[in-house]
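Note that this is a trimmed complex: some chains were dropped, and none of the rest were shifted.
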Amino acid sequence: MIRVSVLGAGGRMGTEVVRALKDAQDMQTALLLGPDDDPSSINPSNTDVAVDFTSPDAVLRNTLTLIGQGVHSVIGTTGWTKERLDQVRQALDGHPGLSVFIAPNFAISAVLADRFAAMAARYFESAEVVELHHPDKVDAPSGTALGTASAIAEARRQAGMGPMPDATQQPDPSRGRVVDGVHVHAVRLRGLNAHEEVLMGNPGEQLTIRADSFERVSFMPGVLLAVRRAGSIPGLTVGLDHYLF
Amino acid sequence: MIRVSVLGAGGRMGTEVVRALKDAQDMQTALLLGPDDDPSSINPSNTDVAVDFTSPDAVLRNTLTLIGQGVHSVIGTTGWTKERLDQVRQALDGHPGLSVFIAPNFAISAVLADRFAAMAARYFESAEVVELHHPDKVDAPSGTALGTASAIAEARRQAGMGPMPDATQQPDPSRGRVVDGVHVHAVRLRGLNAHEEVLMGNPGEQLTIRADSFERVSFMPGVLLAVRRAGSIPGLTVGLDHYLF
């Protein structure tokens, strides 16, 4: 039984985490902390792993406190800069075996799609990225799609590939945003949540990789996976792909 | 047995038509004409319907000749203007029962997708069009996609619908070209031929209509359908949808 405490337990993601812990047969809920609770109440006598879905303001202090307490962290909160990550690394120095895990995206399907796209890119003449989201999203294209496009571009560069074929004579916004040579399209549609499709083509063949996240609960398998792997890679780890392969 | 003559029988499309006629059990091939052959050799004693896949230069003269001969025309050749269509209409005046049929697109799947998109548009908050083609295509977006977007916009206007929801704060080419309020995206991918996807969304639901044309032969069922319906709508008819519903 892994004893798991949750920081930000009353928030939108925290609530999902608490629910997921109840359903996980190899875990039990330890402490549930709200914004006014003291993170130093979490320690090895009551907790193996702490999950943090708080706020950019609180997360660094929480993380340093938990390192001091000797408890593994799994963090979905954003707001990390190089400086903040360095502070975490330094704090971890005196704690061999302890792990801090941060994921920008806990959706396993999205992380896998991104990785597969990068692995496949060198074998296809053409590749484009289509992301589809609900129409309340304020930015376009999504950060995930930008990341996927860059990964594809990098894989092509390493393989010594030139630009993709494209005979379009008149530049047109219908061809999307060009990120590092990779065209990225953003669809906004009521009823969707967060989706990404990577399309790759060669003469006579196509490979399509699609990740759909229908709702917030889609992040929970990734969170539980990170909880289970806590400690398996000591030190600071950023990105769920490190636990997937 | 419908006796069918082909003008432009040696061209890319003409060759497919000749092949399709051989496989059609209710048709037989009559005359096959190349660019130097005289269209007036086609007449009711040898031909019921003439199929024209020639060139914009030749098609008007061919059509007027065939009207004079009293033979139905099925035409896939482009280059029609309002003036040319008017000439055809005038010529048909003295020939009740005779039909001239012109189709910009003979792919049944594409024509149906376009029609279904127009029928469904009024029932969805959001709608976008994604067209996908081979990378040798010189224009973007495709004429078909522009037509579909306009049809969706027109259906929304008639239903008194306002603009679609879109919270994107910074205009970005990833959102595609906006045609009459409908976002159109164009993907270019080696290995594809001609494809169109219409995406429509409401809270919690999505309707997707996709037409794939993998190769030139995909136009043949539409050509054969037009041949079979020749004469059923006397006069000039433009667009395969008139024969589909």
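We just call them A and B in the order they show up, numbering each chain from 1.
The rule is short, and it goes like this: a residue touches a chain if its C-beta (ideal position, glycine included) is under 8 Å from a C-beta of that chain, and two chains touch if they have at least 3 such contacts.
On a predicted model such as this, the values are computed, not experimentally measured, just so you know.
Because every chain is the same sequence, the assembly can be counted simply: 2 are drawn, and the full complex in the file has 4 copies.
As a convention for this text, only the chains that are shown with their structure count from here on.
Each chain gets a centre from the mean of its Cα atoms; for subunit A and subunit B, those two points are 45 Å apart.
Against subunit A, the residues of subunit B that register as touching in their complex are 124-128, 130, 132, 135-141, 145, 164-170, 172-178, 183-192, 199-206.
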